[in-house]
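What follows is a single structure, and I will ask about it in a moment.
Here the complex is missing a single protein chain, while all its other protein chains stay put.
The letters A and B name the chains in turn, as written, and every chain counts its residues from 1.
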Amino acid sequence: MNKLNVVGKREPMLDALEKATGRAKFTDDLTLPGMLFGKILRSPHPHAKVLHVDLSGALKVKGVKGAICGKDIPKKKYGIVPMAKDEYALAIDKVRYIGDEVAAVVATSIDAAEEAISRIRVDYEVLPAVFDPLVAMKPGAPVIHEEVPNNISASIRKEFGHVERALSESDFIFEDPFDTQAVNHCPLEPQAAIGMADHSGKVTLWSSTQIPFFLRRNLATTLDIPESKVRIIKPKVGGGFGQKIDLYAKDFCAAFFAIKTKKPVKFVYEREEVFTCTRQRHPMHIQLKTGMKKDGTILAQQFKVVADGGAYNSTAPLMITLACYFIMLPYRLENLLFEGYHVYTNKPVGGAMRGHGIPQVRFAVEAQLDMIAEKMGIDPLELRLKNAFLAGEPHPAKLLVQSCGFSDTLIKAAEGIGWKEKKGKLPFGRGVGLAGASFPSGVSNMSHISSGAVLKIERDGSITLLTGAADIGQGAETVISQIAAEEMGVLLEDIRITAADTEITPLDPGTFGSGVTLRAGNAAKMAAQVAKEKLFEAVAEKLEVDIHQLEARDRRIYLKNQPEKGLSLKEAIKFYQYSDRPMPIIGRGSYLPPAKEPTTLLKEDGNFSPAYSFMTQAAEVEVDTATGKVKVINMVAAHDCGRAINPMLVEGQLEGSVVGGMGQALYEDVRTEKGQVLNPSFLDYGLPTAMEAPSISSVEVETDDPEGPFGAKESGEGTQLAPAPAIINAIYDAIGVRFKSLPVTPDKVLEALSQKEQKKPNTKHQ
Amino acid sequence: MKHILKLHINGEEYEVLTEIHKTLLEVLREDLGLTGTKRGCDLGTCGACTVLIEGRPYLSCLTLAVDVQGKKILTIEGLEKDGELHPLQKAFAEKGAIQCGFCTPGMILTAKAFLEEQPHPSEGEVKKAIAGNLCRCTGYVKIVEAILSVTDRSSEFGVGSSES
Partner (left out) sequence: MRLPQFEYVEPKTLKEASKLLASDKGSLLLAGGTDLIVNMKHRVIQPKQVINLKAIPKLAYITEGKDGLRIGTLSILRDIASSPLIKERYPTLGQAVREVGAYAHQSMGTLGGNLCQGNRCRFYNQSAFWRGVRPPCFKTGGKVCYVVPVRPSGGPKSKECHSAYCGDLAPVLIALDAQIKILGPEGERSLPLKKLYTHNGKKPLALKKGEILKEILVPPASGKTLYLKWRLRDSLEFPIISLALHMEKDEKERIKKAKIVFSAVGGGPVEVIEAGKMLKNGLLDEQMIEKVSNQAVKEISPMRTSIHSPAYKRKMAGILLRQALEEISSESLIRSNSTL
């Protein structure tokens, strides 16, 4: 295969300069003439019946053009997972967490809207609330949703192999509890939407969203209008990380009011709303039992997971299922019993967040593996290498793993951190640790995962590319353009990409499940192939050769064996046109990940992702034993993403993920008290600043996956699975203390160190 | 009641009819259409709203517009001169220091102010200078790289090391 020309290059993002000059338009940067501004009234109670909403005070405020509450909207439930719809845009009869939406107003100014909100009077009947998922699961707990009397809105009990037998055959059994905290995505751009309606009642919504097509579907449902009457356009998005997957009240209200008032309507969330009324990572209680053979083989794992879901489902069934299935990689595991529960509580809502349920369980597995390694006298690196899954191996859960560089990532990460020289050898207070993980490149779930692309060859040699893919800052548009350019034989600058407009661009499942490069990239590649072939046909005719002898590269089409013999792209197009072939020259591509059965992950076994990425991260930490402060000095992230379409962007994903994972390990915690978030601001929520950032080296392991476009797999989410356990394992190497709950704050470290002082020296567990 | 404010922004004089209680951020974005300056938290805790006033970084969400009349205000839109990008803008783009781009305007302006205060900082000093500009996407690595790369370039840009 020829060396790649565009793919594999470190290209700046296509819109980097637009962003650097302030020209890039995010949703709140857009204005439409006559635009109204909206605000939402939220519940101050964690659990209450809404008896009566009096909007009259709001309507009297000068500038107010409309006010609504639950009784004014269609009673249409929605939810990101069709089988788990449990939300209304505005409370119909009940509020279920502090912040739940009750009413909304629009006005000619934000000041008037805020004033109006404060004038709305609501009569509530306060109900007993429940905040602990373990309590919520028990009989007698307050019922949060009538349809789910035991508050367990999603659960999974899945067995692969024979766990009981495997455990009885184990030489060692380890059983440990783990706890992870609520983490907020903290996209720098708060959620926002602008709605506009035309005279026929067709709504256009500009929304800071990760999935325009799902949003369209959900919006159509909640507005009770056909999908064809809804158009979603995605402007630049200032980060999502999973928090912009769902339909939010701001989307609904912007659209609803746009139709009602016949004016454009903008809703933008405050930072506090982002912290409390959008989504967060599910806190989890995890019980993990692992059976080991004395030679270091992992025989069986048994999980009991309780995820604190907050007041609504969001991605509940998908999240709990992913958490289960992803124990099955990156290690060879023949026997797994996973019992998982997503439990309602009267607290902020859990949703998809970078890794989607997997980081929590991955933390448990990787932290425990180190404990196991120590107890069994095996080096943690060796233990992982021994159990590392290999490409092409038959997988107990029938996953089709065609490329797997996991072992390589283990070796490279260890090398990078200086494992041999440092592990167990650094002075007290300094240590290294590592952790491995795997992630699907685009989960085939919900049977809605086709991606389409349209590519048009323009007369001047530029390429117009339409894709439904949603670039939220990760560089999707750039990567897809690189893929299209490579296939078409042009340069990156020749691609003009239009994306994420449901009216114009083809369907795409959106930015979640880390499948954009694979799905949309493949679709673009296919579209380019089709268009290219049309051109090749014409060129083959002119050069009197066979179509298969041609190749496109660097804006030329030429004979593979005789590169001098060929045409420039422009010449080819001209010839095509003058040969009376129909213009424009268009190619369409539609990619559906090949699952053997149409696997809906939630119901059937089988391969549910076209490819799987693998990674290992190694951390070096320094612990100040006087104060308990942990500083991450260095992180090495070794990542098998198949092929890096754009190495610079892949690094960007790794680095961002690592710091996010570090945040989860050490600094971040959404603290609640009786259902109220205590720290809903950047001042008190520990989002890492530049001061906390470690030095990070990225190592790419290229395994050239057969399914991925040019061999590429995901690199956006998997990278956030390993940092936390790597750091926790490094802390053990530094001070001999094992942590089983996150975040590991200085006070926890001090507490653990003082307890260690008081106990016998060779105790392993706290 | 509305008042006329005279604001000096990016080398131009603006007259704005607006309310006294508006912050500079609100006036920039809503009255003047200068949307390059972003609202990330509105409470001075994220740095996305950073502008330069008399060369110093200010959180425009905590600055009253009426308070800065007559002062030289620089927003991200004013950084480009006669079609020439500022070295920081180029470096940020080239080095991959921009992902979603929301923190970028505030980040670049803060870096600009800092480098004018301290033209040859260490990595640690750069990190401290931008500590008030939060970024969730990049992990700060390439941002720090981009800022440091500009200090290597003396006053000429375009002479960068080929991609490391």
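Basically, a residue touches a chain if its C-beta (ideal position, glycine included) is under 8 Å from a C-beta of that chain, and two chains touch if they have at least 3 such contacts.
This is a predicted model, so every value here is computed, not measured.
J.: Taking the entire complex into account, which one of B:G36, B:P87, B:G101 or B:G132 touches the absent chain?
T.: B:G132
J.: I'm checking contacts with the chain that's been left out. Which of A:G489, A:P680 or A:P725 qualifies?
T.: Touches the omitted chain: A:P680.
J.: For subunit B, which residues touch the unseen chain?
T.: So the residues of subunit B touching the unseen chain are 19-23, 26, 42-45, 47, 50, 56-59, 61-64, 66-67, 110, 113-114, 117-118, 121-122, 125, 128-133.
J.: Counting contacts across the full complex, list the positions on subunit A that touch the omitted chain.
T.: Here the touching residues of subunit A are 42, 44-45, 98, 110-111, 114, 118, 270, 272, 626-627, 667, 671, 676, 678-680, 682-684, 686, 688-692, 745-747, 750.
Here, only the chains that are shown with their structure count from here on.
J.: Taking the mean of the CA coordinates per chain, how far is subunit A from subunit B in Å?
T.: Centres of subunit A and subunit B (C-alpha means) sit 29 Å apart.
J.: Can you list the subunit B residues touching subunit A in their complex?
T.: Contact set of subunit B toward subunit A: 29, 33-43, 45-46, 48, 75-77, 79-80, 85, 89-90, 92-96, 98-105, 108, 126-128, 130-144, 163.
J.: With touch defined as at the start, can you tell me which subunit A residues reach subunit B in the complex?
T.: Against subunit B, the touching part of subunit A is residues 10, 12-13, 15-26, 28-29, 31, 185-190, 236-239, 241, 268, 270-271, 472-475, 648-649, 651-652, 655-660, 681-683, 687, 689-691, 693, 695-696.
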